[in-house]
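A short worksheet on the structure shown next.
The complex appears here without one of its protein chains, the remainder shown in place.
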Amino acid sequence: MTATTPVLSAVDVTKHFTVRSAVGARSVVRAVEGASLDLHRGRVVALVGESGSGKTTLARVLAGFYAPTSGEVALEGVPVRQRRGRVERGYHKDVQIVFQDPFGSLNPLHRVRHNLERPLRLHHGVRGRAELDRRVRELLERVALTPAEQYADKFPHELSGGQRQRVVIARALAVEPKVLLGDEPVSMLDVSIRLEMLNLLDRLRAEDGLALLYITHDIAGARYLCDEVVVMYAGEMVEGGPKEQVIADPLHPYTRLLVDSSPDPGRGARDRERLFDADADGLGEPPSLIDPPSGCRFHPRCPFAMDVCRTQAPPRTDLADGRWTRCWLHHPTQETE
Amino acid sequence: MSTQTAHDTRPAARAASGDVLHVTGLTVEYGTDGDPVRACTDVTFTLRRGEILGVAGESGSGKSTLITALTRLQRPPAATTAGSIVFHPRDGGPAVDLVTASPRTLRALRWTSLSIVLQSAMDALNPVMRLGAQFADVLRTHDRTLDRKAAWARAAELLTTVGISGDRVRSYPHELSGGMRQRAGIALALACGPELVVMDEPTTAVDVVMQRQILAQVLRLRRTLGFAVVFVTHDLSLLLELADRIAIMYAGRIVELGTAQELYDAPRHPYTRGLRDSFPPLRAPLWRLTGIPGTPPDLRRPPSGCPFHPRCPQRFAGCDTHLPVLGEAGGAHLVACRLDDGDAAATGTERTTDGGDR
């Protein structure tokens, strides 16, 4: 394995869902279209987008819950085979996922200990009370739930939201995965404890060399944790690259809209009228994924829309510094014309 | 007073004078078999006419309880056990204490003087009624002379003010997107030209882009209509951009109250500072942030003394026994922290510089 092989990658992944209405009419929801993503050891990629942008669907494809409609997921360069929509069991030894809702992802009837012991038994064949106790204590200490003895025998309802999410992370770590997919892992936690969670993820990335996908709608939080940002809009990836460049100087008009709309405490209250000076009014809303606009999916809202945007989907344009975007504005043909 | 003239003739200048709401010593308890839980304790603040007062807090800080108490929408087992919420009508009429007001008085005040936008306002619309009919209902409850046609016309006008095309009055709520429904909910709240609008996380359920559009409209409408807003949210970074003044709540108490500028530049309470530093910046250089260690207190068993002391990085002897009260910390800036007691002045200055050098 070369150093450049990504641990987990999505190659041109498309996921469509077929839905039937009550009267039997079929329609296709184009949830993710042509998404490509590489996760490297010890690096964090943030997938940023609004609700309905397809980021959760992509995470679930990567987690092996859905088979992609086309394209493939590759684990260390090897395409992952799926049988009847389910990945092989070994896959989850390497790829684990943390869900958004810490209240929903722990069975209320099981103690913390049970949640951590199961993966230890299943994946590492740990047997024997003493050995299990030791490993459980280690895991709890790694997610800073100390003293561990105090937490091991608690039920989820006895823990706060942040503590539960730590247990969820510890449970995923028990498998000793190579990739951790975080589907908005902090968005349901209280503001004051989100950072501790982000710092924890950062530490795990540094200590264990985990490859981390951090899905979020909070672009400031993404900037804090990640190395690289990928922006999704209406099921398509529109821009990606190193975080500072992408956020400081967005190429795609949607990224710009997203960055400008995000609250920034650093901006302060100094120029409120300008901050909310809304020509944002006529900007419309994300399109339906059943019948997305032709061409670039952002064109109905784009202030720079050209004729070509309405008819042809923009291809990926790679630029300097590892940046890329899908926008006709930055396509080489545009610059020569 | 017809609703139409109500907001057309209102002099914008008058909106700046006087206060619209005085809340004093408000205490709300959830009575559970003689073992009551205090969700709001001794909350005192003043809302000026036309002002946006932000209320920020985490889960369990009592901010939602405060909202339901302010609007008298609380249901048992919650009960207001002390304090007053005095509302001063714009037309110089007698002040009304909302805590003791009769249901009849409250009904007269709702929509016309005081309205509310909830987080789930998008679900508050009746799914089987056209938008116009719902607006007409509200408009005609408070102005009986309005006929159906005029009411629908007014509804279309109101929808336009929040950026929804007027012909949408004939739509059913499910035909609108979530963001549009939320805006329709705001338009409905403003239908009768209220003086005070209470907003409980009105934009948490929508995306950031839509959030900015909605808030831009709220700000613009406030400029023309002059209503005051109590805006409750957990998102302090949003409040810093939006609100005139901000009240920070912790464990059911207001721990700090000041202008957005003051709170951002020189927060006095360690909790406020911690909360401010819990939002990573979008553009400023990054440095390692820690948030606030520990977990919010369990209101069933609140900590002794200052409720924040178990998580406070600057606690000192006595914080666990003495409860600080909200007091002046320079001008109208109020803070409830023993660091700001008179004799701790030296520590105070030290901390201000500490807060400003970031």
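Read from first to last, the chains carry the letters A and B; within each, the first residue is number 1.
Here is the rule we use: contacts are C-beta pairs under 8 Å (C-beta built on N, C-alpha and C of every residue); 3 or more make two chains touch, one makes a residue touch a chain.
Just so it is clear, contacts and distances are computed from a predicted model.
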Checklist outcome for this item: Looking only at "3-oxoacyl-(Acyl-carrier-protein) synthase-3", "Germination protein, Ger(X)C family", "Peptide/nickel transport system permease protein" or "VWFA domain-containing protein", the name UniProt gives the absent chain is "Peptide/nickel transport system permease protein"
Checklist entry - Per the definition of touch given earlier, which of A:Val13, A:Leu75, A:Ile97 or A:Cys309 contacts the omitted chain? => result A:Ile97
Next on the checklist: Even though one chain is hidden, which residues of subunit A still touch it in the full complex?
Outcome noted: 63-65, 89, 92-93, 96-97, 99, 101, 104-107, 109, 118-119, 122-123, 168, 171-172, 174-175
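Heads up, the rule we're going with is that only the chains that are shown with their structure count from here on.
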Item to check | In the complex with subunit B, residue positions of subunit A that touch it | outcome: 50-51, 160-163, 190-196, 199, 217, 219-221, 223-224, 247-248, 257-270, 272-273, 275-278, 280-283, 285-286
Checklist outcome for this item: Within their complex, subunit B touches subunit A through residues 58-59, 163, 177, 179-180, 207-213, 215-217, 219-220, 234-238, 240-243, 259-261, 264-265, 274-276, 278-284, 286, 288-293, 295-296
